[in-house]
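All protein chains but one are shown at their positions in the complex.
We call the chains A, B and C, going by the order they appear; numbering starts again at 1 in every chain.
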Amino acid sequence: MQTYSYYPGCALERNAAVYHDSLMAVAESLDLTFTEVADWNCCGATEYITIDLIPAYALVGRNLALAAEQNCNGRSLVAPCSACFLNLKKADHYLAQSPELNRKVNQALAAGGLHYEPGSVHVKHLLEIITEDVGFEKVARAVKRPLFGLKIAPYYGCLIVRPVFDGTFDDAEQPTSMDTLMRTIGAEVVDFPAKAQCCGGHMTQISEAVALHLIHQLLKNAVDHGADVIAAICPMCQLNLDAYQDAVNKHYGTNFHIPILYFTQLLGLAFGFGEATMGIGQELVDARPALANIQVKPLKPVKRKRPSKTELPMPPKLQEVRSCLKNE
Amino acid sequence: MNNEQFEPVIIGFTCNWCSYRAADLAGTARVKYPPNVRLIRLMCSGRIDPTFVLQAFAGGADGVLITGCHPGECHYLEQNLKALRRTMLLQRTVAQFGIEPERVRLVWASAAEGVYLANAITEMVEEIRALGPLNWPQVAALNGKSHVLTPAIASVVVSEELVEAAI
Amino acid sequence: MPQERIGVYVCHCGSNIAGTVDVEELTAWAGEALRHRGVVVARDYKFMCSSLGQDLIAKDIKEDALTRVVVAACSPHLHEATFRKACADAGMNPYLCELVSIREQVSWVHTDKAAATAKAKAVISGGVERVIHHAPLEPMSVPINPATLVVGGGIAGIQAAMEIADSGFHVYLVEREPSIGGHMAQFDKTFPTLDCAACILTPKMVSIGSHPHITLLTYSEVEQVDGYVGNFNVTVRKKASYVNSDLCTGCSVCEEKCPKSVIDPVFEAGLGYRKAIYRSFPQAVPKFPVIDADNCIYFDTGKCKACEIHCEAGAIDFEQEDQILELNVGNIILATGYDLFDARRETQYGYGRLANVFTSLEFERLTNAAGPTNGNIVLRDGETTPKSVGIIHCVGSRDRKFNNYCSVICCMQSLKFAHLVKERTGAEVFNFYIDMRTAYKEYDEFYQRVLSEGVHFIRGRVAEVTDVSNTPEEEDKLVIQIEDTRIGRQRRIPVDMVILSAALEPRHDSDEVAHQFGISCSVNGWFIEKHPKLDPVATMTEGIYIAGCAQGPKDIPSTVTQGAAAAARVLGRIQQKEMALEPIRAEVTEALCSGCRICNNLCPYTAIVFDEAKEVSVINAALCQGCGTCVAACPSNAISGTQFSNEQVMAQLHGLLMLNIMEPVVS
Partner (left out) sequence: MDTSVKYVRGPTTHDRTFLEEVIAQTPVDDPRLAYCVQCGTCGGSCPSGADMDYSPRELFAMIDANMREEVLSSNTPWYCVSCYYCMVRCPQDVHITDVMYTLKRMAVREGFSHESNAKDAPDFSETFIDFVENYGRSFELGLATLYHLRHHPLNAVRMATGMGFDLFRKGRMNLLPTRIENIDQLKAILAEAKAIGGNGDANL
């Protein structure tokens, strides 16, 4: 049993409530305990920092201070929303790097009777906890109903893999941890080169044209590669791809109809929870037709066509090299 | 004494192959650092006799900087690791004399790390400045009126513990 | 101790020292405040290292009967030898001269004149105290073994070995791979003249293979290096090739018959195949193949032996074992070359994920007539000729995340690629560059030529190479996304093929190699030369020289130049027949030695042995390198280190702390 402090973030209260419900169910199946940080506040998203610097860091600082104070020292703090995750992690990192910023932020916190020592809370994203702390083996053991035949495009977005502070847990351009996770629960993972591209963030509100362009690119890339469903790890990504799919279709004359589910919903289904429990149906693009593709038996692996005589060999993938190095 | 104006004297021991060349490089590259450090060139950090360090303190130095090649890069295979052990024990020993162990500092600097060495010197000068001047009453007591620690007295002070460190 | 007569000489070094240190005050002070310590003369001069400056010292030694000299000038690493020689010429033992640095350690690193002058006083004071304890010494002389070891059989090593062997001295050339030739043998054309690499390289390789003064040790690696300049002892492991070179005729039938084909990650840069028994390439020198035991079916299953069955000469020997060779050489040249940056690390360029992204080395093999496609420039399918090609400069170079330096050759190499693609396929070619660096003879002219051939040059660093398509034109293409910095606009350029001009990196094991040979690597991992401008092929370790890309990225002309330069330095040493070594050694005073043996195990060179009869430790002067660890460790003060004795260090410390000054100096 591993225990984490839990920072849900505003979106998980309502818009992404299914993310919260499904991750809690999945956590239980994986022997994880998430204790919510009491009276947490908004992380400021990408908005507060554009108006005021010290208050923006103080806003995040209050959350870190509360997490540290509520007897969680040494425990990692898990954030399921990528924007919250980055804000918490970045504030901790920058406070540690800049004594001046740290002094000012702590002076502000002191006005509320709080103090935060940079480095005392280790911030992690939910995906990181499941793939690294729990591990694929344990996930595999929890699977009761593998998602055979379901073609998933794992969508990482930006803030979980970028920016890179003393190394992130996955590649900043072509991450693979969720790919492996989805394969672990029996699903088929489609090639999805756009997997870490931006969903447009708040641009839906500021310049819809820019946002629709980015959302279109993502939907098209997933559909081009034959995905049934896109797995998301961030409420903002889910909302943009789900709620603006209609607008994209109108704007580009396309007919996308691809559901966007949280990866925890897919994990939950594989762990044997019912569709209702996993909040299937809350998404605007209904996932049920796609989920009907789930097979009882694994699909027969597609035989890779024999390389032609003339074909030149490909370099080995970097991961393979890395694992070789580990074995040495 | 007003600490703002206190200018510490720091004796730095350098190895001929790495850190002395790093100091040369800092010069060639015109990197600036405070003039409070005075360097002594040895062939290897492994040459550092604990007595040198104690003598430096006895003679009025406020800090001693020991520098050598990075572990694994010693010109003489691994003598710098002996400097490491000696430094750690020296820090313990001086602490017993009531001297802040921060006054003995070990820095690895390769021949390419002029900037790094200069930064380390600057950092140490600031740290020693913050500590203030060295006050070592024990030596005064041992030596009577002289403020110079003779090697003979030093070796008594140094005790068996440092022999162990030297090995 | 009779009072010494000491001369102190303060150098202005033009304004280098005098600009920050009050040299007049310093000199006057040394003459006054240190008079009681024996200073009888103190002078300052514009350039002490000039012949006039040296004459000044010589004159004083003769006329004032000086017994010690302290020069306050630059680093001893620069001019210690100069001033020692000046003293020796004037009849003084050169080791009675001490050079203290008030340039690198004072004037260049400090700004406040008063503080700098005060520190310079302390530094001189330390030097004066120290020099009192100097002893007259004689340099140790060692004979120079005329044989030389060259490590690395690329063009740098080939050039160096050739120059030395042609002068009539013996060379051992050690190469890790089964053939010499190095990276140059993999290339097709060489810039800017576009002459064929094989045409100019293979004759040299053949000469190496047949040279009477060269022992060629391929498929071999240096395991251990002992000794010192003039007298190195080198242990080399010659890996088992399982082919008896006395019998093998190099007919290559074994290669044809071998049923096991594997990707060749070295010579073919992963783009082609070789057999389990192989020569790196047909013109390999030596001509004998080797069996790669890791991939050989016989070594795996105990069956096959196709090579043995078909070898008419009976040269296959599965029982062969590694051979350990002991070489005695006087000098060593390291020409170990470079590794290519692993382009998979720049994930956004898709190498390893996108089939038609190639590295520069892969492309060299692609264009090489003897390569996997017989020189046809085609896509990864081995058939399709690209209609458009993008060439990306600075991949892994000039990037703080990877290598913070310019790899020197990539711009010219990329221009060469552009020309070859254009010439052979007529494809549309785009070059993407941050800055165009074509600084060398005939290089910019080549750029002009490629410009005239209609190649597109887009200034900017490529953001990404992607297969995410937005438009029908981008379908099934590689899209190069970039800000064209000439117009400040983002562009997406669809192409069929992308070539990454990957950085040159230090060999992955350069740190271990440097350590093995007692030299150092720079922050970036290249071997450090003795002086970046004036001594680029020597190292801080006497007798060890470096050449080619092991010292830093460079093109073929510079590599050859360095190979020849290193050879010239070695030949100079050999001609001297013997050389003087610094007499920096440790000695045991037997009367003081308690026989505790603490020092015995401390010596990294096992130079200290215990004399059972006398019950004292004894130091072998020939093995001692003078690190001084034993001196510091001896609990009875029985070991003294020449030039770094306890007395000398203590005296310098005393001087540095100004404890020798009667009245405190207020600066």
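A few notes on this one:
Heads up, the rule we're going with is that a residue touches a chain if its C-beta (ideal position, glycine included) is under 8 Å from a C-beta of that chain, and two chains touch if they have at least 3 such contacts.
Note that the coordinates shown come from a computational prediction; the quantities given were computed from them, not determined experimentally.
The residue touching the chain not shown here, chosen from A:214, A:266 or A:312, is A:214.
The chain omitted from view is touched by exactly one of A:64, A:134 or A:198, namely A:198. Between the chain not shown and the residues A:25, A:88, A:158 or A:190, the one that touches is A:158.
Among C:207, C:320, C:376 or C:481, only C:481 touches the chain left out of the display.
Remark: the residues of subunit C touching the chain excluded from display are 348, 394, 398-401, 404, 434, 459-464, 481-485, 488-490, 523.
Contact between subunit A and the unshown chain involves residues 10-11, 13-17, 39-42, 44-55, 57-59, 61-62, 94, 97-98, 100-101, 104-105, 107-114, 158-159, 162-164, 172-173, 197-198, 200-203, 205-207, 209-210, 214, 243-244, 246-247, 281-284.
What we mean here is this: only the chains that are shown with their structure count from here on.
Viewed as a network of touching protein chains, the structure reduces to a simple linear path. Set against the Cα centre of subunit B, the chain with the most distant centre is A. Here the two chains linked by the largest count of contacting C-beta pairs are B-C. Located most centrally within the structure is C, per distance between chain CA means and the overall CA mean.
Here the CA centre of subunit A is 51 Å from the CA centre of subunit B.
Centre-to-centre separation of subunit B and subunit C, using mean CA positions: 31 Å.
Centroids of subunit A and subunit C (each the mean of its C-alpha atoms) stand 47 Å apart.
The residues of subunit B lying in touch with subunit C in their complex are 9, 11, 17-18, 20-21, 23-24, 26-28, 30-35, 38-44, 46-52, 55-56, 59-61, 69, 72-73, 75-79, 82, 86, 110-113, 118, 148, 151, 155, 163, 166-167. Partner subunit A is touched in their complex by these residues of subunit C: 263, 270-273, 342, 344-345, 347-348, 351-353, 355, 359, 372-373, 378, 380-383, 464, 466-470. Interface residues of subunit C, counted against subunit B in their complex, comprise 75-77, 101, 103-106, 108-112, 115-116, 118-119, 122-123, 126, 511, 514-515, 518, 520-523, 528, 540-541, 584, 598, 602, 604-605, 625-629, 631-633, 635, 637, 641, 644, 646, 649-650, 652-654, 656-657, 659.
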